[in-house]
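For this view, one protein chain was removed and the others were kept in their places.
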Amino acid sequence: MLSPLAAALAVFVCAAIAMVALRSASDAIAGVGETAPERVPFLGGHSPEVHAWSRFHARYYVMALLFLAFDMEMVFMYPWAVVFVREGGIALAEMGMFITILLVGVLYAWRERALRWA
Amino acid sequence: MNRSLVVDVLFWCFAAGSVVTGFLVFRTDSMVRAAFWLLASFVGVGAILVLLAAEFLGVVLILMMAGEMLIMAVVMVMFMMNPAGLNPMFMVHQHRFAVAAGVVSFAGLSVVALTVDFPDQPVDPSVDATAELGFELLGDSMLVFQTAGVALLATMVGAIALASRNGRFGTADEGSHEPPLEIEELESP
Amino acid sequence: MTLEALLVVAAALFAVGLYGAISQQSFVMLMMGLELMINGALLALIALWALSTGGNPQGQMLAIVFMTVMAIEMALGFALITNVYRVRRADITEKLRKLKG
Amino acid sequence: MAPGVAVVSVAVAMAIGVYAVAVIDGIAGRLVAGAGRRGVGVVLDPPRTVVLLLMQRRHRTERADAQGWALAPALLGGLAATGLAVVPVDRGTAVADPGTGFVVFATAIAFVMIAVFLHGWSPNSLFPLIGAYRYGAQALSLQIPFLLAMLATALPAESLAVMDIVEAQGDVWNVVRQPLGLPIYLMVGVGVGFWGPLNLPDGADLVGGTSAEDAGTDRLAWEVARAAMLFAIAAMGAAVFLGGWWGPLLPGPVWMALKTLCLLVVMVASRHLLARVRIEPFVVACWAVFIPLALVNIFVSGALLL
Partner (left out) sequence: MGLSAVASRVATRAPVPVFPVAGLGARAAVDDLLVETRLRIVDTPAAANVLLLAGDVPSGLAAELARLHDGMSRPRTSLWWTLGASVRPAIRCPTEVRDPDPSILVDAVVDVHRRLLTGELASSYPQLPDEDAAPWRGIGPYGQGGTGMTGGVPYGRPMAEVAPDRDGLRLDQLTVRIGPFFARFPTGLVLELRLQGDVVQEAQLALPAGDVPMSGVATTPFGDALGVPVRVSVLEVERARSHLRSIASALVAHQLGSLAQRVLRLAGKVRPGDDHEIERLHRVLRRSQVLGWATTGVGHIAPERLEGTASGPILRASGVARDERADDPVYGGLGFEPIVHEGSDARARLAQRLAEARQALELAGRAGELDHDPESPLESPRGRLAAGDLPARRVLPLIPSLLEGMEWGDAVSTVVSLDLDTDEVLALHATDPKVSVP
């Protein structure tokens, strides 16, 4: 007998292994090996001048930082949701206050156009 | 099979995994791999937390770390030269001192852990830890909870003001002048 | 899985993190060291909570605060790195030192 | 549940789900295209394509991150399986019903972004790379509305176990209690499964995006994992919004299957009816519209609960 989380873990591990196995299975059927020109990344006919791996400018970095802070609210909300009905109005008020404070941050980001990048 | 044996085996797997992947963070050339090794280390710790009856905390730690480590990878790739480790690299300073500090801190902390006699008071498995946490959140630790909210708001505002180029005070890098271009050959081992 | 074993593992994580935080030149790698140290501390905290304090709910609360601190550290750290890079084009600690003043 | 039974039942569910996605997609495509009713192809083409992809040689790019490339579809498939495992099929029947099943599912959803990013990063090629980063923006914006829309359903159950959440819908389904929740859930669900209008990482403008360099089983594994993820999202939606096994006359699992199928049809058909959205307005919409809406959903349904 497995505890539920262990069952979930077992399912995860087995599915992942199965996917890797599936992926490798064709190497036996279809063969492996290719020449240098066959490994050139596709750009529509031209070969790239530089490696694609670079200091990629992810222009949404400000949104990502906003996410880092805002995502934390989920940690507080899960336990809150469990006791919400038992605690009643006080729970609603407290979480309302907490969320309102955080939403001010989102509002600020939106006003500063921090969510846009192009 | 004995349940505690299974737990022990799993614990040592996760423990070894999280320490080894934690170490690999500093031993890989690719920044994406480094971030995802760190994620693996957190997942290992999260799994240990689950084994320790802190089921909610463990799972939520893993949940939080997915997003955080993705951002870590994105930012690392932006701000590292040679982010994918196409050329091998080893960007360290005061390496010997760092190794010594690591070893000493490990030894010291381990000695503390092994010598100090902590009270033996295991958590009651019948208690719903998540609900406990919820009551704590809305009861005694209410102030902590709200303070966290304010701190997070301050973080958001601060991060946006710092990172965003176009704020209400004008362009962030205006008036700064670029340092002269310098070619530095960094030591490789 | 004893308390001692857990604390030793936590110490190992902390030590690896400390090594990284001291030795790495690049800001972002330095932050990974810090994260790893917090990771070790979190493990030690929960180990003590679960096995030594009998599940005092404040221990869990403290763990959540740890996670929040981690998020705040990352957000502000990345914001600072972005700003420093934008204004000074520095991505490793030495450059910043050299540029001071 | 014994480990073997758990794994096999999830594998069967996944296989059925993936096939269902392929068939629904084929039927919806033909209906929208106004093509003739040559039905056999819709049913038989998916397995034939699977065999074809098995016979195609895998493609590798120069200096790719081979481990990452192999790991990405495996991770996505594993996450889909985990997500499926925590969905209850009938009262007391679930592969895994941990007390935090809800958070486990959310974690599986959160890790999709790791899988997609890894998948696009690994080939060291431009279009996959752009797709990977685009999904970063998309997933980070989707994450919070998704979690919030799901979280609202935990309020009436006072528990994070999915079984309890379904159990609490005996008299009224959550879709009635929280009419805003299901649309938001489906929208972000389509986004998490990067399907249809929200298929930005593998989009047509990137000629395949993160899977542009995939051939043979690489492509097969990725498509299978993605379809399984869609299925898992639909199944979870059926459980937490549409009352899972609750329903008159028919046995519980049948109801569960029907409800899952309904949501799956809606999600899969969106691909043929809605155009690709632009990433930037989408990110703004997530933060400025969907997060506030999801919060309103939580607080209004919470207030009504008291």
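Each chain carries a letter (A, B, C and D) given by its place in the written order, and its residues are counted from 1.
Keep this in mind: contacts are C-beta pairs under 8 Å (C-beta built on N, C-alpha and C of every residue); 3 or more make two chains touch, one makes a residue touch a chain.
In this text, all values refer to a predicted model and were calculated from it rather than measured experimentally.
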item	value
Touching partners, among the displayed chains, of the absent chain	A, B, C, D
Touch criterion as defined above, residue of D:6, D:22, D:130 or D:162 at the omitted chain	D:130
Sole contact to the chain not displayed, among D:17, D:101, D:156 or D:203	D:203
Selected from D:35, D:176, D:254 or D:304 as touching the chain missing from the view	D:35
Of D:44, D:172 or D:250, the one touching the omitted chain in the full complex	D:44
Absent chain, residues of chain B that touch it	78, 81-82, 86-89, 91, 165, 171-173, 185-186, 188
Touching residues (missing chain, whole complex) on chain C	82, 85-86, 89
Those residues of chain D which, in the complete complex, touch the missing chain	28-30, 32-35, 38, 41, 44-45, 47-49, 51-52, 54-59, 62-63, 126-127, 130, 133-134, 196-197, 199-200, 203-208, 212-216, 219, 271-281
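The rule is short, and it goes like this: only the chains that are shown with their structure count from here on.
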item	value
More contacts between chains, B-C or A-B	B-C
Approximate Å spacing (C-alpha centroids) for the pair chain B, chain C	5
Centre-to-centre distance between chain C and chain A (centres being mean Cα positions), rounded to whole Å	21
Gap in Å, rounded to a whole number, between the CA centres of chain D and chain C	33
Junction residues of chain C, two or more chains touched	64, 67-68, 71-72, 74-75, 78-79, 82
Junction residues of chain B, two or more chains touched	55-56, 59-60, 63-64, 67-68, 71, 74-75, 79-81, 84, 86, 128, 130, 133, 135, 137, 148, 152, 155-156, 159-160, 163
Chain C-facing residues of chain B, complex	4, 7-8, 11, 15, 18-19, 22-23, 25-26, 31, 34-35, 38, 41-42, 45, 48-49, 51-54, 57, 60-61, 64, 68, 71-72, 75-76, 79-81, 91-95, 97-99, 101-103, 105-106, 109-110, 112-114, 118-124, 127, 129, 132-133, 135-137, 140-141, 144, 148, 151-152, 155-156, 158-163, 165, 172-173, 176, 178-179
Complex interface listing, chain D residues touching chain B	63, 65, 68, 98-100, 103-104, 106-107, 110-111, 113-114, 117-118, 121, 124, 133, 136, 139-140, 143, 160
Chain D - residues contacting chain A, complex	1-3, 6-7, 10-11, 14, 53-63, 70-71, 73-82, 84-86, 94-104, 106, 121, 123-129, 133, 136-137, 140-141, 143-144, 147-148, 151, 154-156, 158-160, 207, 212-213, 216-218, 220-221, 224-225, 280, 283-284, 287-288, 291-292, 295, 299, 302-303, 305-306
